[in-house]
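Partial complex: the chains shown occupy the same locations as in the complete assembly.
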Amino acid sequence: MNVGLVGVTGYSGSVLYELLLHHPNVDHINLYGHSQTEAQSLEKVLPQLRRRDNILPYDSADIMKNNQMVFFATSAGVTTELAAPFIEANFPVIDLAGDYRLKSRESYEKWYKKPAPKEEYLKKSFYGLTDFVNSKGQTYVCNPGCYATTTLLALAPLVQNHLIDPSSIVVDAKSGTSGAGKKLTELTHFTQTDENLQLYKVNQHQHIPEIVQQLKIWDESVPYIQFTTTLLPLTRGIMASCYAKAKDNVTEDDVRAAFVRTYSDDTFVNATEGVFPTLKQVTGTNFCDIGYQLNPVTHQIVIVSVLDNLLKGAAGQAIQNFNQMFDYAPETGLDLIPVLL
Amino acid sequence: MNVGLVGVTGYSGSVLYELLLHHPNVDHINLYGHSQTEAQSLEKVLPQLRRRDNILPYDSADIMKNNQMVFFATSAGVTTELAAPFIEANFPVIDLAGDYRLKSRESYEKWYKKPAPKEEYLKKSFYGLTDFVNSKGQTYVCNPGCYATTTLLALAPLVQNHLIDPSSIVVDAKSGTSGAGKKLTELTHFTQTDENLQLYKVNQHQHIPEIVQQLKIWDESVPYIQFTTTLLPLTRGIMASCYAKAKDNVTEDDVRAAFVRTYSDDTFVNATEGVFPTLKQVTGTNFCDIGYQLNPVTHQIVIVSVLDNLLKGAAGQAIQNFNQMFDYAPETGLDLIPVLL
């Protein structure tokens, strides 16, 4: 099978390219640059990839002709502009960007401050949170955001089972700098970031509506979440520390049962009661590890989830969606060697 | 004035020693080692201090004879054992450890897992949270814990003014490694800590009862707090990200008014609405900077406070208590050059 990849030069794109190179069902990867008009040597742009391939100029007809599907690892706004021909043709797309994740055009335009895709296109898009749905047969799959994945996997068992006060959810999320991308900013200038913590987009992060939209699907009564993001002096990983009031009669057993039921058969999610994961135990892997505990004093449930933002939070989950779409085994191409130390 | 310092070798002790060396009202500092029986060269133990002084063997009579007051920068358990003669003699002590902070012996023994000081001694101890009380005339001052200071300064305006649901407080605190002390542990082994986040003592941190004790003084109706600590891959600083539900009728104006009223005349605490501090802006200083915001969607108030755990969170606040005790101007010896970058 041949696959196309638009946007190899970003962090998610590079990692996705590496995963695809090691995927046993992928024969060839064609790279495309959405703002290029002629071929470019990958070695010049990304010498560290040590590959001779060319990045081809973008041409939707050419992409559909030469590939069985295409990944977009582009920034918000690009697929809004470029995806129409693929959607019209029902050509399989996995989109790592946020463009088609929000079903409400108003919401997208408010949070992303960009024009939203057409209503009819949004209707055809599928939110591929792989641990809860299956992309098989879908043609336009939106790969969930990194913060959204981390948070939703932590909260799912509690929200789906109605164990918490739906208006009590607080999420204190922390992320390494690779989530902020390659663009040079003061926030990510080493001298500024090192030995520092910096909050950003407080109450304004565009993953908030994505998370709430999904929580409402699981429990209509969730009105909102309190969500904060802090930038860490490290490169890779997200931790979401989540807090929610247990409903009055909810016991430790109920909480444990919900997590066990939800994740005991999940390939990539591991939830453990009373043991909180470290960030690094998932670095370099597609795992999302979760620790949870009902505090008997406060009757709050603390749930801490960690994942590698470029793998389970981006390129890894994109491979999961790819595996679902084409009916490969879930772990195909994702048996990675962790960084571990 | 001569001052004694017991426990210069720990991180807080070293920093306190440096501050005292630069304090204009301190003529001489006598160093004591509580487990020493003969004098030791400071240069051998702490060459980086570049000082020729000796650390003298511990002797309470000698300490009282040669100093007008004494600081204890020792670990929990030491002053429980050693402070009696000073308390009996009403000799001025500033104790940086936790031994005398909790008024309840039961609580101390539960959280610290050590025998508590005598009831009568606890009655004479004074909790020196310098921004809210004054140590003038006190003889046994407990310098507040680093997490406790960070959290209490964040919550004080809201709790004192009854603006929040008292059972809704969630504190997600983060600390650099210097807070964990000099002892070698797996948690602070570089290869383990670097590029990592690690939770520790979840729901079990000994600063929890210290915080709740003080919150109850401000508002009896606060039943507990949900408090979590995460170890950061950096050396210095604490951030407390606090969340609490505003009471129904509370407005942004109420919140702002409370912070302005509380801190507008404070030398070391700066609170700003809608601007969240970075950790590094206080590193190397005695400031506690606070950002706060009422989220109109969730009606939660987010309050983020930062301080340098070894200064405002330990040795710096100890100097503040010293200044109060002896009626020096609040900023004496604390006009520090920040690390800034």
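By written order: A and B. Residues from 1 in each chain.
Here is the rule we use: contacts are C-beta pairs under 8 Å (C-beta built on N, C-alpha and C of every residue); 3 or more make two chains touch, one makes a residue touch a chain.
What you see is a predicted model; the values in this text were computed from it and never measured.
**Student:** Counting all identical protein chains, and not just the 2 shown, how many does the complete complex contain?
**Tutor:** Here the complete homo-oligomer in the file comprises 4 chains.
One rule holds for everything that comes next: only the chains that are shown with their structure count from here on.
**Student:** Would you kindly give the rotation angle relating chain A to chain B, two copies of one sequence, based on a CA superposition and rounded to a multiple of 5 degrees?
**Tutor:** To map chain A onto chain B, rotate by about 180 degrees.
**Student:** How many angstrom lie between the centres of chain A and chain B, each centre taken as the mean Cα position?
**Tutor:** 39
**Student:** Could you pull out which chain A residues touch chain B in their complex?
**Tutor:** Going by the criterion above, the answer is residues 167-168, 170, 172, 174, 176, 191-192, 194-199, 202-203, 224-226, 228, 230, 232-237, 239, 241, 243, 276, 278-280, 283, 291, 293, 295, 297-298, 300, 302, 304, 306, 341.
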